[in-house]
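Missing here is one protein chain; the remaining ones are kept as they sit in the complex.
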Amino acid sequence: MTVALALEQLLNGLQLGVMLFLMAAGLTLIFGVMGLINLAHGSLYMVGAFACAATAAWTGSFWIGLVASLIAAAAAGAIVELVVIRRLYDRDHLDQVLATFALILMFSEGMRWLFGSFPLYLDIPPLLQGAVPLPGGTEYPVYRLAIIAAGALVAFGLYLLISGTRLGMRIRAGESDREMIGALGVDIRTLYTVVFALGAALAGFAGAMVGAIQSVQVGMGEPVLILAFVVIVIGGIGSIKGALLGALLVGVTDTMGRFLLPKLMALFVPPAQAGMIGGAAASMLIYIVMAVILAVKPRGLFPAAHA
Amino acid sequence: MLSRENLVNLVLAATLLAVPLAANALGQPFYVTLATRIAILALAATGLNLALGLGGLVSFGHAAFFGIGGYAAGILATHGFSGDPLIFGLPGTNQMWVIWIVAVVVAGLVGLAIGAISLRTSGVYFIMITLAFAQMVYYFAVSWPAYGGEDGLSILVRNQFPGVMTMRPLSFFLICYVILLIGIGLFALIRASRFGSALQAARQNEVRVATVGIEPYRIRLTGFVISAMMTGLAGALFADLNRFVSPSMLSWHMSGELIVLIILGGTGRLFGPLAGAALYVAFEYALGGLTERWQFFLGLILLVVVLFARGGLLGLLAGKARHG
């Protein structure tokens, strides 16, 4: 194992983490402000990817597609919030789980209705094609670096939004005391819709970015959703900072586990079996990490004020 | 004097028995199979209802126990068929009652491990962590090569029960039906017991329970383990119904479906899971026959039930639940 390979794997872990952060930030924001658990967040990710692919195919531009994905996911989020979600704020988590589970079924089948059963085509824009050299003589895809950069920008933007704007002030107020903010004369219904649409747009953005290097297909949001849950549970539900650190931890752990565990097993058993057993162990690794963290800190690494 | 709820319950139980008997007499064995499916899913959901309905523990990972029960049946039957010893030189078996005991014990032990960690958390954390543990078991089953991995495990001949021809759909249905009634009876006993009161009290007011000297953690853990055992038993029956077990029994969709059954029927209700299972299987069957887009409409119906028909089917038929 060379230093160059280790560096490349570390970047891969970072990139996966950044992508998970985009998903987890929306989830945790929605939970922090409204106390809502949203299983359909992965569906919004899917909406973003489909909107980007369809628009890019129509206009020929990935960038227009990316804008479309933000608009489509935010709009889908706003509509869902207005029609369904706002009836769920004062319900218990059980009803929320169930209603958003029902939404997943509807979104998945609905997308198939609109776009058919075959995966859609979405390619990386020409500007971000290819790979650049890294120190150590290896190369790294420009697009993955772009994802890392985009994620960092979003994280910074969220920080500015929450710490420096009126909307951010209301979000912080909503996180610490939900009744109080209503009493202050803030239009809480509009605030909730805006926050939900913002979270949805983040998910849609992630879907579009990732859709260009993955398969744009029905059900693509579900594996990511579960990883994002692991992220926010580790980080502390409701905490954006926790989501960022949790996402990076999960991204790096998962990537390094997939890379190193089979090699570790190969010290003990023949290569073919080492691959299988190592692979099996790697797929469970992040859940084990999560269990250990929760056993020590039941409310995650950075517990939010309430939850 | 029967209360309205008890009357509805009685009708439900009688219908579940009458339909397969009639279908069998009319030479329509498929409806017997469908009724068996309802009975098994109802048993699994009754197990979950102990944790969720009584204890307020929203476990989003009960598919783990359901699947573990299924794998207990599949693995024991495979070894019973091949004659290879299982562990410590112990043989497999095709005797249902042995399989049931193993399924219940293993599901209980795994439930103890998962519960011991998960119950340190609460609320949304609990939902997420149970989901994550189930995913862990799921990925393990998919990638562990010995018992079929993703392909699952076939049970070529349904396991045996002394004195019963289990391959006959009606006989197997009757076994499942009796076990379901026992499961529901057990639920009723627990609900009325001191332990059940403590479990429900821990849901409603944790502090008050703690002040009277009961430790909510232990009460909940006990409830969670019993719940896991019952769902595990249902899993073993489900494997025998399909003569097949696969990781999809462990998937998070399965966990979601079990919750759906309870809500459809009415949370915390004695016969809620049965009402929910009957409704769900009927929806699936009827919608699947009408349109390829049935999952969309299933979602829509669920949504409407959650938003507007709180209390589920039993809430509609028998009025509000007695307990909160």
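Just so it is clear, A and B label the chains in written order, and each chain counts residues from 1 on its own.
As a convention for this text, a residue touches a chain if its C-beta (ideal position, glycine included) is under 8 Å from a C-beta of that chain, and two chains touch if they have at least 3 such contacts.
The criterion applied here is as follows: contacts and distances are computed from a predicted model.
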Chain not present in the shown complex, as UniProt names it (candidates "Transcription initiation protein", "Iron-sulfur cluster assembly scaffold protein IscU", "Branched-chain amino acid transport system substrate-binding protein" or "Pyruvate dehydrogenase E1 component subunit alpha"): "Branched-chain amino acid transport system substrate-binding protein"
Sole contact to the chain not displayed, among A:220, A:245 or A:290: A:220
Contacts of subunit A with the absent chain, listed as residue ranges: 2, 4-5, 8-9, 12-13, 15-16, 108-109, 112, 117-121, 123-124, 129-131, 138-144, 210, 212-220, 223-224, 255, 258-259, 262, 271-272, 275-276, 278-280, 282-283
Contact set of subunit B toward the excluded chain (per top definition): 28-31, 33-34, 37, 139, 142-143, 145, 148-152, 154, 156, 169, 238, 242-244, 246, 248-249, 288-295
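The definition used in the following text is that only the chains that are shown with their structure count from here on.
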Interchain centroid distance [CA atoms averaged], subunit A/subunit B, Å: 32
Residues of subunit A that touch subunit B when the two form their complex: 31, 37, 84, 87, 93-95, 97-99, 101-106, 108-110, 112-113, 226, 229-230, 232-233, 237, 276, 279-280, 283-284, 287-288, 290-291, 294-295, 298-300, 307
Footprint of subunit A on subunit B - complex, ascending: 52, 58, 60, 117-118, 120-121, 123-125, 127-129, 131-133, 135-136, 139-140, 142-145, 252, 256, 259-260, 263, 267, 293, 295-296, 298-300, 302-303, 306-307, 310
